[in-house]
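Here's the structure we're looking at; comments come further down.
All protein chains but one are shown in place.
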Amino acid sequence: MLMEFLPLLIILLLAVFIGVFVVVLGSTFGPKRPGQRKNSPYESGMVPYGPAKRRISVRYYLIAVLFILFDIEVVFLVPWAVVVRQIGVPGLVFMIIFVLILEVAHLYAWKKGALEWD
Amino acid sequence: MPVIGTIFYAFLAIVAVGSALGMLINRNAIYSALFLVLNFATVAVLYLALGAPFIALSQITVYAGAIMVLFLFVITLLGAEKLPGYEPIKGHRIVAIGLAFVFIAELVLFFFFRNQVTGPIPLIGPEFASPRNIGVLMFTEYLLPFEVVAFILLSATVGAIMLTKPERKSTTKLSQQQD
Partner (left out) sequence: MIDAALIWEWIIKSLILIIFLTVGFMYVTVYERRFLARIQSRIGPNRAGPFGLLQPAADGLKLIFKEELIPANADKFIFLLAPIITVIPALIVLAVIPWGEAMVIFGRQVNLFISDVNVAVVYIMAVTSISVYGITLAGWSSNNKYALLGGLRATAQMISYELALGLAFMGPVVLAGSLSMVDIVRAQQSSLWYVVLQPAAFLIYFFASIAEINRAPFDMPEAEQELTAGYHAEYSGMKFALFFMAEYIKMIAISTIGATLFFGGFDGPFVDQIPWLGPIYLLAKVVIYLGVLIWVRASWPRIRYDRLMQLGWKIMFPLALLNVIITAVVVVLVN
């Protein structure tokens, strides 16, 4: 089992190497002349105003929670999609029940306006 | 081959425990979150080593890919990157240390009595945790838990929406109060 994943480990290591190599390349050859003005965050040429990290809308949190829940649904669909041909009608019926229950959740979020951005 | 296996396992265990410690000790919440991602990845490799590639990759998809993104959002949402040095709940450190000792004692006890607690581990074939087997088991032996998951997810959705209350009514009320 692990054997099949060893090549993936090799390509992962190579990819990490490429990333680090490119960053090192850039920081080796580039000039370094920092200045106070140069290092200030870019704000369309204006002097930066206020802190950059401020609290963000709670909608992002809500989208992330909904994503987790429906991502689990997708992950459950994966093994089902592989065997649905094999197990036939019962698998179909029980998965439709599963999906319908989660569709209630989706419609609830929809009706409550959790999917709106304004 | 067993020697390589042991070295491999030791390396994974050290990374897993180290990243867990890094997550606990770090004062910056973003770094803690990243250590936790590393921890999840190591656990995924452990699943892989146990012959369960589907579980390993689901672990990465759901935990590292979804739950940690939520954590990152919450950290930025609250602007809570830097944790305060004082105790937010009084006396929680002493309780935590006590609980840690209980946990360590439990581990030691388990280590000495492990043969009584768990039976001999049956050998599993290479297809034991393949997606095909998981799919078949999901619709035969574990059908009820599988359907219960849907209800748990439904209640979680309701809970998350109730907590954040994105209804427009509340925002208009707020603006009316301000007027």
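Here the chain labels run A and B in written order, and each chain numbers its own residues starting at 1.
Assume a contact is a pair of C-beta atoms (placed from the backbone, for glycine too) under 8 Å apart; a residue touches a chain by one contact, two chains touch by 3 or more.
This structure is a prediction, so every number in the text was calculated from the model and none was measured.
*Asks:* Considering the entire complex, write down the shown chains that touch the omitted one.
*Replies:* A, B
*Asks:* Please give every residue of chain A in contact with the chain that is not shown.
*Replies:* Residues touching the hidden chain, for chain A, are 3-8, 10-12, 14-16, 18-20, 22-23, 25-27, 29-34, 36, 38-44, 52-54, 56, 60, 63-64, 66-67, 70-71, 74-75, 77-78, 80-86, 88-89, 91-92, 95-96, 99, 103, 106, 110, 115-118.
*Asks:* Considering the whole complex, not just the chains shown, which residues of chain B touch the missing one?
*Replies:* 30-31, 34, 37, 53-54, 57-58, 60-61, 64-66, 69, 72-73, 76, 130-131
Everything below uses one rule, namely that only the chains that are shown with their structure count from here on.
*Asks:* Round to the nearest whole Å and give the separation of the Cα centres of chain A and chain B.
*Replies:* 17
*Asks:* Note which residues of chain B are touching chain A in the complex, please.
*Replies:* Interface residues on the chain B side: 48-49, 51, 53-54, 58, 61-62, 65-67, 69-70, 73-74, 76-79, 81, 126, 131-132, 134-136, 138-139, 143, 146-147, 149-151, 153-154, 156-158, 160-161, 164, 166-168.
*Asks:* Can you list the residues on chain A that touch chain B in the complex?
*Replies:* 1-2, 4-5, 53-56, 58-62, 64-69, 71-73, 75-76, 78-84, 86-87, 90-91, 94, 97-98, 101-102, 104-106, 108-109, 112-114, 116, 118
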